[in-house]
Structures are given as C-alpha cells and as structure tokens.
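The complex appears here without one of its protein chains, the remainder shown in place.
Entry: subunit A
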Amino acid sequence: MSDDQSFMNYSPDEFESDAEFEYEDDDEVVEVASASQSDDGVVDDDYDDDEGDGEFEEGDYENDNAGDASDFKQEDTLSTKKDLVEYKAHSTKDLVAKLSAQTKNISSVLELTDDNALTLLQFYSWNSERLMEEYMDDPDRVKTAAGVIVDGSTKAGSTFKKYNKGEFMCFICCDEKTQTYQLSCGDEYCLDCYSKYIKDKTSSGKVIKCPNCDVALNSQDLDFIAGEGESFKLIESSIKEYVERHRSYKWCPSVDCPNVVEILNFADIPNIVSENHVPVVTCNHNHQFCVSCSFENHTPVPCGIAKQWVTKCKDDSETANWIMSNTQQCPKCDSSIEKNGGCNHMTCKKCRYEFCWICSQDWTSHGTSYYQCTAFRDNPNDKAKNKEKEELTAKQKLRNLTKNSLKKYLHYYNLYAVHESSTKLDDKRCKFVEEKVRELQETSGISWIEAQFLVESAEALLKARKVLKWSYAFAYYCDRTGLLDIFEEVQAKLAESVENLSKLFEIEDPLEIVRNKLEFLNKSHFLQERQKAMISCTLESIDYGCLSGKD
C-alpha cells in the first residue's frame, strides 16, 4: 500500500464533507485504520466503549460499520491518549491538609505532640517511613538530632523576657534591647533579631533551630516571635520540600501557579513517552502541561523532539550559524563583515584593510582587474593555488549548507513564534470577551449556562493554536517526503480554522457575540475536529518514520 493513500484518512476534504465518507470501496484505507487501532491496544483495553473486544478484522469494518463511525471511533481513541497518565490535581490547600493529616498520623503512632511530630517530619523531609524506622530504633537520638526537647530533661520551656534599658545586650545586633526571647536551651536573643532570623529561614521549609545550638523552634515560638501565621508559612514552604522529595508530584510550570499534580502511575511515564505519546495533565487552574518535560502541552510533538526544538530556539548557536553563513572575517582584524551588496573589493571599516571578498587576499594583488577576482586564473597550474581553491569550494559548500538549514529553521521558527505570540493575544482577547459577556449577563439577564459557549470556544481556540504551533516544530524535524505534503495540507487547514475562530473573538459588542453563538459553536467544533486530524496525522507520520529528528 502506498503511503499517500493511507493518508487519505486525514485529507482535509474529509471534514469539509462533514465525515460523509465512503470507505467501502477502499480496502487499503480500512487496513490502515485497523492497523493503527491494534497499535493502540493498550488504550483500547481501558477506554473501549462500544466496540467490545477491541480486535478488528477487515471484514468487520466493511460489513458492519459505516465508514464514518469507524473513523470517529479511531479519533476518539486518539484523543483519549492523554488520559494514559492517571493523576490527581492538588491545590496548595489540599497539600497542607495532606501534610497535617500525615503529622496527626505520626503524632498518634509515636505518641508525640503535634508540634513535635511536625518538627520531626520537617527534619526528615517528610519521609515518614524513615522517621518511623529510626524513631523506633532510638527515639532520643532522633529527637536530639531534630532539636525536639527530650522528655524528662530538666530544661524549662521557652520564655519571653522583659528588661530595663541597659540590662541586656543582644549578642547578634550588639545593641541594648528590652524584649528578649529565650528557648529551653537557655540561649537568649532580642525579639527583633530573632524575628529577622526566622523570616530569613522560613522559606527553606526546614526546621528552624536556635542560632547557637540544635534546639528547634516549634510553631508557638515562631508565631510568638515573628507574628501570627509564621508557622503556617513554614508549613507552606514545607510543601515545596515535600513536592521536591516525591518524584510523583509535579509543580505546575505555569507562571505563578501554586498547584501541584500527583501522578498515580508514575512508573509508566517513561513508557508513555517512548511510545511518542505526550503525558499531558491539567492542573487545578486549567493549565495543561507535559509531566515528562515540565513544559507546556506540546502535543503532537514527542517529548524528545520538543526538547530538541526548545533548546534549539533558546540556543545562540543559530546566531552563530547566521554569522557563519552570512559573514566573513576581515583577514587582518577578524571582525565579522556582512556583504550586503556591491562589489568584491572590501574595505574593513575597523582597520581599513582592503581585501577581496572571494579570495580573502590583499586587494593590491588584484591590480587593475577591478571588481573581479582573478586570483585563481593567475596560475592555473600552481598546485598550492589549486589546493587553496579546493578548500575554498569546500568552505563555500559548507556555507551554503548552513545557509539552507538556517533558512529552513527560520521559516519554521517564524511560524512557531507567530503562533506563540498569537496565543498570548488570543488569551487576552478571550478574557476580554468573557468579561464583556459577564457584564451582559448582569445587565440583560442572560443565564450563566447560555454564556458558557464562549468559554468553551476560547478554550478550543487556545488548545488548537498550541497544537498548530507545535506542528511547525514537528515539520522542521521531518524528512521531506510525500507524507509531509499531506501533513502540510492538514496543517494549513488547521491554521485556517484557527484564524477563523480567532477572528470571531474580535467582535466587541456583547449582544453581537450572543447573536453569533451558533457561529462560535460551529467554528469551535469544526476546529476541534481539525485538531484531532492534525494530531492523528502527526502520529501516523511518526509511525511511518518521517520524523528524522535531524536539524
């Protein structure tokens, strides 16, 4: 079967004719459909809905199912691939609750006060198993190491003291102070110094100890010295520690997003990635990101390629490439010179050296043959010159090569960058429009449910644009074959519908927006279908080995 035919599955016409598609005549297409179906056997097991056994034979397709039904079945499967990652989204509050539950658990098992249990857990970086184990072994040693006062010791608790002027000099600030705080270890410092010391340490999420010895400050000490809520701040930063310690927890990488995602099948992530699926999760604030890369959702591009692309874009090497392919160094002072027109008689602006662009030699040797390099014709039999010429052509070839690859890169990068900035604009625009509609809701009594179409369309738009954006990175790493032509056609159609929907969001008048509700719904539904087509087309391309990953 030829590759091109198999791709007819995703030809843009399919969606134009709204899935009125006839498979019956075309055996080969069906074969592909069933082939890719069995590739995703894992998915089928879990997410099968109506097909039952998940085993398809060609015959089944032709006889029982209408072409379009099987087609959509396949796309449903593809779209549920992101569900391969089983996860739970947590907010910071959830985690605080989780940590206090863990503290309560420890305090009851080890018969400690909550305060002491908290200190011990913080000291053990929330590794309760290790804490339990070592505590059972030698409770006193664990307590002393963490700075928890051992029961039955003669030392008194913490005290707040007041002095008259001149009676107490704080060791830290070397100043006479009237208010001090003393821990059970007997070390005493002024309140100001203590408070500064604590505020500096709170962000670490670790146990805060007396500046002079190992005694830990408990939450009462913290709240008394640095003000109500300080101990809570410490617990909050403990979360950071907790998440970093547990590899199955991931911070949402979006800017300022405080949410965490817990991955339930963490061990499967490498498998998911190696099968070129993107393990995408959604945090409580509706940010989608890839668990493996801790980066935005880069569907349909596999993780490895996405990483390659991002580093490439960040890397200055492209600048270097540009300099290499477009400039030459002045033979005398080595400054980079770009020739942007004119003849080959160059004069370096820096050192005023005159040379020939072609042979990089002193211009005076060119004598009277103005504006033409005859350096090679002078002595055609001269071996040294010939060698030089060979070297030069090799250099030229390399330059051309870099020039071409740079051109290719810039082409795709520009497309990628345009959609990246458009995503931001879309986001702004969508929020603006939503705000408008909210106003309208209040003034003209449109129900909340009626206005939801706008939120959904905005989401669809942002998602589709992201897929589109990444498809350009994908295309950069693809070999140029017939498949890529089809890929690009699908891509163009996706781009078109993205722009169409984006345009709808430019309507300012809220009443007009509501009037266009059907349009919004149609366009976003259409866009979602196109997006699915794009994703499945990408996956097919990978299956057929088009993705070379080479620059």
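Basically, a residue touches a chain if its C-beta (ideal position, glycine included) is under 8 Å from a C-beta of that chain, and two chains touch if they have at least 3 such contacts; residues count from 1.
As a working rule, contacts and distances are computed from a predicted model.
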UniProt lists the protein of the undisplayed chain, choosing from "LAME_0G11716g1_1", "Ubiquitin-conjugating enzyme E2", "NADH dehydrogenase [ubiquinone] 1 alpha subcomplex subunit 8" or "serine C-palmitoyltransferase", as "Ubiquitin-conjugating enzyme E2"
Touching the hidden chain, out of A:Tyr87, A:Tyr197 or A:Phe520, is A:Tyr197
Checked against the full complex, the residue among A:Ala101, A:Cys173 or A:Val418 that touches the missing chain is A:Cys173
In the full complex, subunit A touches the hidden chain through residues 171-175, 189, 192-193, 196-197, 200, 204, 211-212
